[in-house]
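My structure is below; once you've seen it, I'll send some questions.
The other protein chains are all here in position, but one chain of the complex has been omitted.
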Amino acid sequence: MRYGFLGPETTFTHQALLQALAETPEEFAAPEPELVPFSSVATAATDLLAGAVDALMAPIENSVEGGVSGTLDVLAATDSITIVAEQTVQITFVLAAREATPLEELTTVSSHPHAQAQVQGWLRSQVPHANIAAASSTAAAARDLAAMSPQEARGRAAVCSPLAAQHFGLEVLAEGIEDHAGAITRFVLVTREGRIPARTGADKTTLVVQLPHNRSGALLEALEILSSNGVNMSRIESRPIGDFLGRYSFSLDIEGHIEDRRVSAALRSLHRLCPVVHYLGSYPRVDGQRPEVREDYADHAYDGARDWVERLHTMITPTDPSTVI
Amino acid sequence: MRYGFLGPETTFTHQALLQALAETPEEFAAPEPELVPFSSVATAATDLLAGAVDALMAPIENSVEGGVSGTLDVLAATDSITIVAEQTVQITFVLAAREATPLEELTTVSSHPHAQAQVQGWLRSQVPHANIAAASSTAAAARDLAAMSPQEARGRAAVCSPLAAQHFGLEVLAEGIEDHAGAITRFVLVTREGRIPARTGADKTTLVVQLPHNRSGALLEALEILSSNGVNMSRIESRPIGDFLGRYSFSLDIEGHIEDRRVSAALRSLHRLCPVVHYLGSYPRVDGQRPEVREDYADHAYDGARDWVERLHTMITPTDPSTVI
Amino acid sequence: MRYGFLGPETTFTHQALLQALAETPEEFAAPEPELVPFSSVATAATDLLAGAVDALMAPIENSVEGGVSGTLDVLAATDSITIVAEQTVQITFVLAAREATPLEELTTVSSHPHAQAQVQGWLRSQVPHANIAAASSTAAAARDLAAMSPQEARGRAAVCSPLAAQHFGLEVLAEGIEDHAGAITRFVLVTREGRIPARTGADKTTLVVQLPHNRSGALLEALEILSSNGVNMSRIESRPIGDFLGRYSFSLDIEGHIEDRRVSAALRSLHRLCPVVHYLGSYPRVDGQRPEVREDYADHAYDGARDWVERLHTMITPTDPSTVI
Partner (left out) sequence: MRYGFLGPETTFTHQALLQALAETPEEFAAPEPELVPFSSVATAATDLLAGAVDALMAPIENSVEGGVSGTLDVLAATDSITIVAEQTVQITFVLAAREATPLEELTTVSSHPHAQAQVQGWLRSQVPHANIAAASSTAAAARDLAAMSPQEARGRAAVCSPLAAQHFGLEVLAEGIEDHAGAITRFVLVTREGRIPARTGADKTTLVVQLPHNRSGALLEALEILSSNGVNMSRIESRPIGDFLGRYSFSLDIEGHIEDRRVSAALRSLHRLCPVVHYLGSYPRVDGQRPEVREDYADHAYDGARDWVERLHTMITPTDPSTVI
């Protein structure tokens, strides 16, 4: 088994993948999993679809920055990728340099724009004069710094994970520099095969829907479909479709598994309403929390209703209506 | 074939039954239909269920007086009776006596309470001093008057249909005496067998639903079920359930046939919501009017959605979720 | 003070009026209330509007038979009548005659059609051969029987209240003859003046609304208005408007008082939606039950919202928008 992740090594995504593998029960664990870093979710997804890797860990949502556009857009673009698991990682950043340096001597701080957005308040107040340079990941920022000549590295620092600082032998100048302590990033493990993990009872389903643009109130209709099937929504992200201002697709996480009748029923109704519905998978919730389901949204209520209507259908006469009289 | 109707002969129900038989295509018409008058819908229904008659015509709704309680309650009480057709009859009343009599000499006017309610304004203003006597039907009022001795009949008149006055040889003292001109009564033809006429494309479905009493807003939920399946409602009648104040069942006519996917889907959802749903039949509309159905409520939209979700279900793995990784 | 009631004496309405007067605190009680029986709600309402009586007690709803059409239609027809109180009375009937008579010897049973509907099962099974005669009230049936000659009264019985049987000196042949034990009738006390009792915190408001007929789903919209203001509905009755089949007005009881902001807000929205809204009054609930009101439906939530929007309005500049730049 080859697992891709948004690399290089020591990214939070790497950490999420290690967590996921550690949690896999021994009998199911791949004997020698190979971990493959990628420089972008898009290229990793291409390799996944081509069979070069078997699964892929990617960030999807951050409690401070919101949806991770790169991942959301890759997921929205294909029906051939399925989410099979989720992980969450507590996010914390350090400012690290080649050697102990007073902050006022820093001239350049490099990081991934996404990480940088989470520490920009701290950077503005603590290193206001430093230039901000973009790296392809927090780990790349650390690695690049470690690879520089001491001369080159002077006055430079990287915003990265504690793991990255340690791994690349950097000196931590400041830790916990994130503007909002307690940030969490959620990651999804995706595969290409479209195999859906069986229902555990504490599951989540991810969708991308595009609403009919000629009907105001279509988002309301979509939410009513969920509500009238007792399906709670735990995440909604708007993403522009790209053709006109004001045209969005929505990335949704809903509680429950496609095996749950209430989820199936909601999916059927969404399929009627929406020109595009991507089903991205049903998978166990990382927090194991089971939803409370009202009696009339339970499986047996849907099954009983279906049986009743099917029985009525058997009474329909095939001939001219007037013969019934 | 034996057809029951709310009698005696010459009631509007009789007229509705004659209309229905006249409209039946010749090749389907029963060779010698026998028409059997009943004194109440309840007793007629008992005979229908016992096999003594094959079908039964009964009034269900009047444009002035509203739902006909007797019929609604009989229909609500059983699942063994199915509506297979509807008829409408324009309602008009005459005041008739044994012989020409000035209105001021009338002492007693008899009629069915339901008819009387439709002429009470006229009676109050034109024959204010007459006693109002209840008969079991408008036709019975006319027949009884015709059967009296001339002595007994003096000062008496009946509110009845023009047909009844003619049939029993009565003198019409006044015609068109209804308070609201243009009243229409709707009748349904019911059978015991539970055979549902095939879909014509211009159909109606009749239901009786009892709402969960422990949930405020249940009527709203029921109407949302119809609305979210593109099903219009053409009649709603509240009827008390009989146990507590404020506890109702609702008798509904909805547009469409149980063969229409949108109607089936709405029925399924109502079955989940409601402790009791009586399906009383799907049958051709007497006005032949076809509903306009939005694209996402068409059969193919429901079928396409079902096929999509079923295909997704085939991807569910039967084993431990972690093996998917 | 003159109080009208649907008479004659000893009707359940009479009993409801006596209950209401007994409950009035002594300092507010009229010194010598005069009680005036009427033969119909319609004539009583005419006298009320003309000033001949000051208030009027009328039945509005029965737990078995549903809405009382006569009262509902009178209330729907005018804006000049206001409900100021409600009462409920436990309904039970006796079969009474001039003297002890075996049931099989009865030839005629008289009663008010409404009462008769509540005992028809019992009558069918116990006195199947007797004719049913309509009287203008249960009390009238008893009184008339008491006024007959013994000769005339032979073979006759009346369905009436225990009180009526006692009051008119009749012999009770059977008691508790109602088909559904535990029936309750609800009565309303109406006045002409349009004075609305102040809020008690446990109040009810009664409305009659006519929905726009050119818009399917209007009933759904009306119920959503109530729901989105946290207003529960405790009664809904459909009444035909009288012009076409399928055209209804709805008589509604809602929880709360017009002084409650959530009720005012719902009324305003209903007034926009509906071509006709009759406000029939806000009055204390006879059961004294106070509704649970969610925080965002409390008065202070509505007041805070109004103040906020009013403050925003003060910022609107009166001049050309481009001057704002």
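Residue numbering begins at 1 within each chain, and the chains themselves are lettered A, B and C in the order written.
Assume contacts are C-beta pairs under 8 Å (C-beta built on N, C-alpha and C of every residue); 3 or more make two chains touch, one makes a residue touch a chain.
Just so we're clear, the structure is a prediction, and the values are computed from it rather than from any experiment.
A.B. asks: Under the definition given at the start, what are the shown partners of the omitted chain?
C.D. replies: Taken over the complete structure, the missing chain's partners among displayed chains are A, C.
A.B. asks: Specify the residue from the set C:52, C:77, C:148 or C:198 that touches the hidden chain.
C.D. replies: Only one listed residue reaches the unshown chain, and that is C:198.
A.B. asks: If the hidden chain were put back, which of C:50, C:100, C:181 or C:315 would touch it?
C.D. replies: That would be C:315, which touches the missing chain.
A.B. asks: Could I get the residues of chain A that touch the absent chain, sorted low to high?
C.D. replies: 61-67, 69, 88, 113, 117, 132-134, 180, 182-184, 186, 216-217, 219-220, 223-224, 227, 232-240, 242-248, 253
A.B. asks: Touching the absent chain: which residues on chain C qualify?
C.D. replies: Touching the chain left out of view, chain C contributes residues 20, 23-25, 28, 55, 82, 84-85, 189, 191, 194-200, 221, 224-225, 228, 258-259, 264, 267-269, 271-273, 277, 279, 283-284, 296-297, 301-302, 304-306, 308-309, 312-313, 315-325.
We adopt the following convention: only the chains that are shown with their structure count from here on.
A.B. asks: Taking the mean of the CA coordinates per chain, how far is chain A from chain B in Å?
C.D. replies: 56
A.B. asks: Cα centroid separation between chain A and chain C, in whole Å?
C.D. replies: 58
A.B. asks: What are the residue numbers in chain A that touch two or more other chains?
C.D. replies: none
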